[in-house]
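For this view, one protein chain was removed and the others were kept in their places.
Naming follows writing order (A and B), and every chain is counted from residue 1.
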Amino acid sequence: MNAPTTHSMLTDSFVSAELYTQVQQFYARQMGLIDDRLPEEWASTFTEDAVFEEASRMAPLRGREAIAASCRVRAERLEAEQIDFRHWLAMLDIRPQPDGTLHTRVYALAMRTGRGGPLDIFASVVCRDELVQSDDRWLVRHRELQHDGAER
Amino acid sequence: MNAPTTHSMLTDSFVSAELYTQVQQFYARQMGLIDDRLPEEWASTFTEDAVFEEASRMAPLRGREAIAASCRVRAERLEAEQIDFRHWLAMLDIRPQPDGTLHTRVYALAMRTGRGGPLDIFASVVCRDELVQSDDRWLVRHRELQHDGAER
Partner (left out) sequence: MNAPTTHSMLTDSFVSAELYTQVQQFYARQMGLIDDRLPEEWASTFTEDAVFEEASRMAPLRGREAIAASCRVRAERLEAEQIDFRHWLAMLDIRPQPDGTLHTRVYALAMRTGRGGPLDIFASVVCRDELVQSDDRWLVRHRELQHDGAER
């Protein structure tokens, strides 16, 4: 049981600085798009056939159009309620796969602030992505969000 | 409307690992200076003519001396009240400009803990900086802080 973990902590199992910082930048910009309420731009960071799973909250979203539609509803609601929403991601781990895709695991915090109201950091989530490269861009092909405190 | 965003997610629009991690290190040390209550050292990370804007809280600070003075007042107050203050920055995006400066956008959390008291994470802020290089150092020439929940 120790073997895989021990191996995974070898420095040569870490990804390169270039790849690590590319994915850090990808997430900073991607989350900026949803926080800035840009549904089309947000959806464009997923593949056409992407699957977005958040089992404790909703049925899976299948395809870029469903992801855009979900973001539009969300953006309209936040706009109406005048809520600033932020997604923080950190503690990024990247595992390159033999087929060139990347499996990532990253911690996420979801937080919101109403107009004149207090900051509310309300959810800790573990995000597991499959990233694929397409035309010199990284895209999410599969995202699974597990909320802390949810039934497993 | 999609074009700029699409372009910006191209991997060749991401900055190099060396630059990205330099700016990460710059922010870790810079915020460490204000959290450690070192006003002169904090001010030395801004240019002589730097402008520090935080519209929802105060009039702009103009120049390194004003920035140092503001930090001194703050440090004395926190010292008197025995409050440990932390600034967290993450979700860093860097856009190099044609003139060699950097425009950055980074999320910030402000938090404090009184002696024996609970942790209070009380503000989510978006920080937009203009960074310039001088004598092998990065310096902030302009900082704009937008508090979530504030009037726009």
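In the analysis below, a residue touches a chain if its C-beta (ideal position, glycine included) is under 8 Å from a C-beta of that chain, and two chains touch if they have at least 3 such contacts.
Fair warning: this is a prediction, and the values are worked out from it, not measured in the lab.
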* Check the options B:14, B:52 or B:138 and report the residue that touches the missing chain. => B:138
* Asked: For the chain left off this view, which of B:11, B:56 or B:113 is in contact with it?
  -> B:113
* Residues from chain A at the interface with the omitted partner, ascending -> 1-2, 5-6, 8-12, 14-18, 20-21, 90-94, 105, 107, 109, 121-124, 147-151
* To do: Just the residue numbers, please: which parts of chain B touch the chain that's not shown?
  => 16-18, 20-22, 24-33, 38, 40-41, 44-45, 84, 86-90, 111, 113-119, 121, 133, 136-138
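Just so we're on the same page, only the chains that are shown with their structure count from here on.
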* Counting in whole Å, what is the centre-to-centre distance of chain A and chain B, each centre being its mean C-alpha position? -> 24
